[in-house]
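Input: a single structure, listed below in structure tokens.
What follows is an incomplete set of chains from the complex, kept in their original frame.
Should a chain be cited, it is by its letter among A, B and C, assigned in written order, with residues numbered from 1 in that chain.
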């Protein structure tokens, strides 16, 4: 079951750089683990913004919320979730 | 080069049904031809809306506009185009 | 799996009244059938508006889109879908 998620990151300007780097490193590791598991199917940077569009493949709304709210950057992000369905013209 | 495109369809209520069906049939054929050619990489219905989120893989902005403005439903759609770039955490 | 759906109805002013009544009668029957089946769990009128907030319980995004796009009033409605998850403070 697919969901499109837009994530916008807003790190406070006064966050110490070491702390920011540590959070981003954990975010990257967590993200790649989910990608390898097939849950985070796509991850694209939005040109010119500290933001991404992602596609997740999960079994339920609860699973998706658990994944998203566990993101190390979650407290610093605005997220928008859009439920996707099969399109009748899709060849897949 | 990837672009996310959201398409919202607004067919006039007074369009004869035969005309609507004919446009939709051409739209479907055109869409599937572009999917098979690898240009229209993803096509997802937005749940509850006569709308889709799509990902296109094109060589240039001009190619994308030519593809989109040739859609049989183009005169009846609102489109939003977002340029995508490689995300540093993507494993692809 | 629960979803909150807001539906706003916009019937064209020039739709013949008999046609409008016939669509609304089919909408009501379809809605009550889904309520009895446990799919359409709640249906509330928004005070002062020709609109409702509803909660659906479905197995997948595809099932929800099939239900919503089959609504007799679907061509005359704007819909907004919000995916819901279990709240940690809920006692249910």
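Keep this in mind: contacts are C-beta pairs under 8 Å (C-beta built on N, C-alpha and C of every residue); 3 or more make two chains touch, one makes a residue touch a chain.
The shown structure was predicted, so the numbers you read here are calculated from the model rather than taken from an experiment.
A.B. asks: Fill in the total copies of the single sequence across the complete complex, 3 being in place.
C.D. replies: Every protein chain is the same sequence, and the full complex holds 10 of them.
Going forward, only the chains that are shown with their structure count from here on.
A.B. asks: From the mean C-alpha coordinate of chain A to that of chain C, what's the distance rounded to whole Å?
C.D. replies: Here the centre of chain C sits 29 Å away from the centre of chain A.
A.B. asks: Just the number, please: Cα centre separation of chain A and chain B in whole Å.
C.D. replies: 23
A.B. asks: If a residue has to touch 2 or more other chains to count, which residues of chain A qualify?
C.D. replies: If we look for residues of chain A contacting two or more partner chains, we find 2, 83-86.
A.B. asks: Which of the residues in chain B end up touching chain C in this complex?
C.D. replies: These residues of chain B touch chain C: 13, 45, 47-50.
A.B. asks: So in the complex, the part of chain C that touches chain A is made up of which residues?
C.D. replies: Listed in rising order, the residues of chain C that touch chain A are 1-3, 60-62, 64-66, 81, 83-86.
A.B. asks: Taking the touch rule as given, give the residues of chain B at its contact with chain A in the complex, in rising order.
C.D. replies: Result: residues 2, 4, 27-28, 31-32, 35-36, 42-48, 52-53, 55, 82-92 of chain B touch chain A.
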